[in-house]
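Only one structure is covered here, and it is reproduced in the block below.
Excluded from the complex is one protein chain; the other protein chains are retained at their positions.
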Amino acid sequence: MLDFSEEPERFRAGITAWIEAHCAAELRNPASGEAEICWGGKRWTFSSDAQRDWMQAAAAEGMTAPRWPVEYGGAGLTRAQDKIYREELARLNAPTPLESFGLWMLGPALLAFGTHAQKLHYLPQITRGEIRWCQGYSEPGAGSDLASVQTRAEDKGDHWVVTGSKIWTSYADRADWIFALVRTDRDAPKHKGISFMLIDMEAAGVTTRPIRLISGASPFCETFFDGVIVPKVDENGNSRIVGELNRGWDVAKHLLTHEREMIGGGARGLLGGRSLGAFLESQEPGIMADPILRAEAMTLEIDSLATAMTLERYGDMAKQGGVGDASAMLKYAGTELNKRRYELLMSITGSDGVAWDGPQGALAPDWLRTKANSIEGGTSEVMLDILSKRVLQLPTQ
Amino acid sequence: MLDFSEEPERFRAGITAWIEAHCAAELRNPASGEAEICWGGKRWTFSSDAQRDWMQAAAAEGMTAPRWPVEYGGAGLTRAQDKIYREELARLNAPTPLESFGLWMLGPALLAFGTHAQKLHYLPQITRGEIRWCQGYSEPGAGSDLASVQTRAEDKGDHWVVTGSKIWTSYADRADWIFALVRTDRDAPKHKGISFMLIDMEAAGVTTRPIRLISGASPFCETFFDGVIVPKVDENGNSRIVGELNRGWDVAKHLLTHEREMIGGGARGLLGGRSLGAFLESQEPGIMADPILRAEAMTLEIDSLATAMTLERYGDMAKQGGVGDASAMLKYAGTELNKRRYELLMSITGSDGVAWDGPQGALAPDWLRTKANSIEGGTSEVMLDILSKRVLQLPTQ
Amino acid sequence: MTQSLIPTPDEVMLRDAARGFLADASPVSALRANRAAGRPYDPGLWRDMAQMGWAGVLVPEEAGGSDMGHRAAGILAEEMGEVLAASPYLSTAVIAATALRAAAHARLSDIAGGDVTYALAVDEGTKHAPEATALRAEASGNGFRLTGQKRFVADGASATRLLVLARTSGNPGDAQGLTLFDLGAERDGLTRTARATIDSRDHAHLDLHDVAATGADVVGEVDDAMTILRPALNAGQAALAGEMLGLSAGAFGMTAAYLKERKQFGRTIGSFQALQHRAAHLWSEIEITASAIANAGRVLDETPSEAALAVSVAKARATATAKLAVSEGVQMHGGIGMTDDFDMGFFMKRARVGAEWLGDYGYHAARVAAARGF
Partner (left out) sequence: MTQSLIPTPDEVMLRDAARGFLADASPVSALRANRAAGRPYDPGLWRDMAQMGWAGVLVPEEAGGSDMGHRAAGILAEEMGEVLAASPYLSTAVIAATALRAAAHARLSDIAGGDVTYALAVDEGTKHAPEATALRAEASGNGFRLTGQKRFVADGASATRLLVLARTSGNPGDAQGLTLFDLGAERDGLTRTARATIDSRDHAHLDLHDVAATGADVVGEVDDAMTILRPALNAGQAALAGEMLGLSAGAFGMTAAYLKERKQFGRTIGSFQALQHRAAHLWSEIEITASAIANAGRVLDETPSEAALAVSVAKARATATAKLAVSEGVQMHGGIGMTDDFDMGFFMKRARVGAEWLGDYGYHAARVAAARGF
């Protein structure tokens, strides 16, 4: 059992002991990559007994969603306690017990907009890793214009009939449920008439197709809805709409802001990719004698270090009350920097870098994948629009 | 007397002999700079007898305006002959006998829009170097928006009364007359109601004030019109309006296009500024060991050479029928390149470069002056607008 | 320079004919089909190109070539680049033909006829560096025995013959002591390993183990390969720059079209001024690069011994411009530009390979600096 003492050092000692007791040594491997992430869900196959045990032990304590209220399956930690927990996970090289779009996105949306009954039903399924969710926002052809929702839910009295398609739904082919923006009023103005709907991926008429990127296979899918029946009130007595009918855009906007606030971590990942010095050690000696490569490497290193400091500074600011729309800068600068970094790495590796099967491993697909960084989650152009209009308050006309 | 033979080699031989006969050896000095230009006009002081003799000899043959018709004071040369003349001037290091805004701008406007009587009166004054003109387009506060003309000419029956001010009028303090855009109909839409008017700078109510730039003294002035009386039909029976009343914008647009077509030469000047290799020879040895400076110098040299080739290619295209709005690219690329070049030169010279009185001579003011290159004669932003809308035909909405 | 930088009527005709042919015979979908079929190019396409005289574009008429010159060769490369047409054109018709022509070699007529394809095997490290060649050709009896390896040999797995640069004296780094061998690709001791490069074309590693060669296999003089190789590399670099210019124009064309048709936030995206300015800037860059490439072709035709500067300016500009064109192409297309179903990725991948082949930006920048005295 965990000691939820408010005294920080006592809490830290307790959490350390608890992690060491439940997260097997075999999991605590700093080299574990993408493959070791536990996503949960009905169709999940644990990579090991240790992975299953760790997730279940954490779920039993609410520690898969440490800051959610206990009644919804969380642990009710304070921000300071959560920070200590994350620090100890990192220090012990322990993986987070569960990752999911349910934890990152649907949960916060339900906590902010859901009914008590919806929260009681859906949130514990998420924290226990029973249901895996995916996100259905973007539509083919809509691009950055998320409010341009064409997928429609027709009102058939006691149920909706959903028809349309979504794109860029990560892991839709492995998810159990989807939270999606659908148009419930076709006559309302663009940002009105959208609802935030929960749909069972096992319902008749739901199909998915994986998307292949220029960098190779990807977690992205297209998801198709062909006359999918969604009850207005389901067998648990819950509405399948989160928030008010036709006010789904409010929920989506809330989540988009939440997402950008979280981007600090993501951008840190972008920066953490590869240390240039370490990378260079594995390259042909003398390659950096070229002033073109050398100048670019120097400039990139300067900008990377300054950007890392900015993530730290904005992290501190966020703790003191949030950074608001200025967080769009982190997305913009971090993704553009990451593209520059991989362009440089490709230049440094020369002819080795251009082979899928070369000695540089996954460098080429990683490089190509960076090109999506400045598109997904809001393009660089959208970020600059946000900064110029909302932060700099430049006029619209 | 010149031999205007159509046979190119005979023409070349004749022109060579004529230049050598009339342009004294003391003028044929490749090092002559700005100070040696002959601008002419009522208040002109020739820098030497040789300068006066050369201008007058050229004017007598129409060779101050070689391509203008003979009846208006020109020499009526073909394009091919003019090219030979320019080549021989350059080869013999001979200065052009006369430069002026009359030759470059008012002349072409009159040739295209003036009445026969206007041409007969004004053009020979220009070719003989008797009258020096300046240009009055821009107004304080209007910037790139040239059609935003506030200077107004009120109709008083047989004369106009002009009130307002112009800015960036080069050498207005030394000019005899000004060609200016004035608003003759205040109720018409912005681009209508403007007329192209000729005004005597000696008229009562005309004053000028020089403009000091961040780079130091400049030829630019502000020019003020305070109730200046301009006769509708003057003592020579000529209208003081060129082209139709209220259609001055047509004249201005024609001249702006003409100006951009000429920019090839100007951009060549921008490129010709300083040869990087020669410049480096006078610098501290080892300065280019810095990869940052070296990489920038390499890239700049590559871009400069490619841009020089572009000037040549566009020059060839112009001869074959014009390049139209694509010439905006030359203005854009040439001026942006020149700014980069001078930033590099300043970096190379280090602490010597930042002194007004240092061993680098006029480098600092030259550097500051380049910042205006991408503003004057149409900003880089206006050039990009022209390219995107007229060349690439990107939509406006 | 006597030639103008704008194309002659003949060159305009050649460009139009090439464009028409390639639009039908080799649209970008053909590259996709090659990739699916696992072949680096379509032999039928190459046969057709040879029949049109493209294989012999730099071969004298007396050897059966069309002898159209380097400007024309560049125009063909540019048109191929615009649709990403894959063929042994650069390796065979440009590089090998220039090398063999410099040596007045009998096999030139085979090139013109399309009967032989060549690959040039020069580099051994990850960057272009002919002088760094370490692969040894030891004198042995009347001939040589070659041992060593070559990397990033364009068309190396599919070519019927190989031009192999070997060291016959001196040490890696010396420009002297190099010898160029013309070897059948199936010779004993020679192993070719195809690499899966991102552009879906043929780039191979070669391993030579005690490969026998005779004096007749030497192109030009022993120990003096650079006399033959330098013009061949210049020609290849200029034509590759032409291909990359075409690639840039192809990517830009797709992007400009998309800007005109795509609607977002209720507007055609091409009406957003920030995108307009970036598009206009990119167009300007392409125009300026086009001038550098026209000039490189002119210098190669008129004063080939002075071509290094013009060629390096062209290749460096082409590399930078293509990088910008494909980056902006993907970004302005948004998510669709990232999908493999869409063609932009093919442009991006080929641009990266083209950036490295025959000298990267830094290699050519250093040549420019040397020529300009700093």
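Think of it as A, B and C in the order they're written, each chain with its own count starting at 1.
Basically, a residue touches a chain if its C-beta (ideal position, glycine included) is under 8 Å from a C-beta of that chain, and two chains touch if they have at least 3 such contacts.
This one's a predicted model, so the numbers in the text were calculated from it and none came from an experiment.
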Exercise. Report, in label order, the displayed chains that the undisplayed chain touches.
Key: A, B, C
Quiz item: Looking at B:P108, B:G164 or B:P291, which makes contact with the chain not pictured?
Solution: B:P291
Practice problem: Pick out which of B:D3, B:E36, B:E87 or B:D145 touches the chain that's been left out of the picture. | Solution: B:D145
Exercise. Quick one: say which of B:I37, B:L92, B:I211 or B:I229 touches the chain that got left out.
Key: B:I211
Quiz item: Per the definition of touch given earlier, which of A:T45, A:S282 or A:Q397 contacts the omitted chain?
Solution: A:Q397
Practice problem: For chain C, enumerate the residues touching the unshown chain of the complex. | Solution: 272-274, 276-277
Self-check item: chain B residues that touch the omitted chain in the full complex
Solution: 138, 142-145, 148, 167-168, 190, 211-216, 283-284, 287, 290-293, 339, 343, 346-347, 349-358, 364, 367-368, 371-372, 374-376, 379-381, 384
Practice problem: Mind listing the chain A residues that contact the chain we can't see here? | Solution: 276-277, 280-281, 288, 294-295, 297-299, 301-303, 305-307, 309-310, 312-313, 316-317, 320, 326, 329, 332-333, 381, 383-385, 387-389, 391-397
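Please note the rule applied: only the chains that are shown with their structure count from here on.
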Exercise. Take the average of all CA coordinates in chain A, do the same for chain C, and state the distance between these two points in whole angstrom.
Key: 42
Quiz prompt | Whole-Å gap between the CA centroids of chain A and chain B | solution = 58
Practice problem: At least two other chains touched by the same residue of chain A: list those residues. | Solution: 291-292
Quiz item: Residues of chain C that touch two or more other chains: which are they?
Solution: 275, 365-366
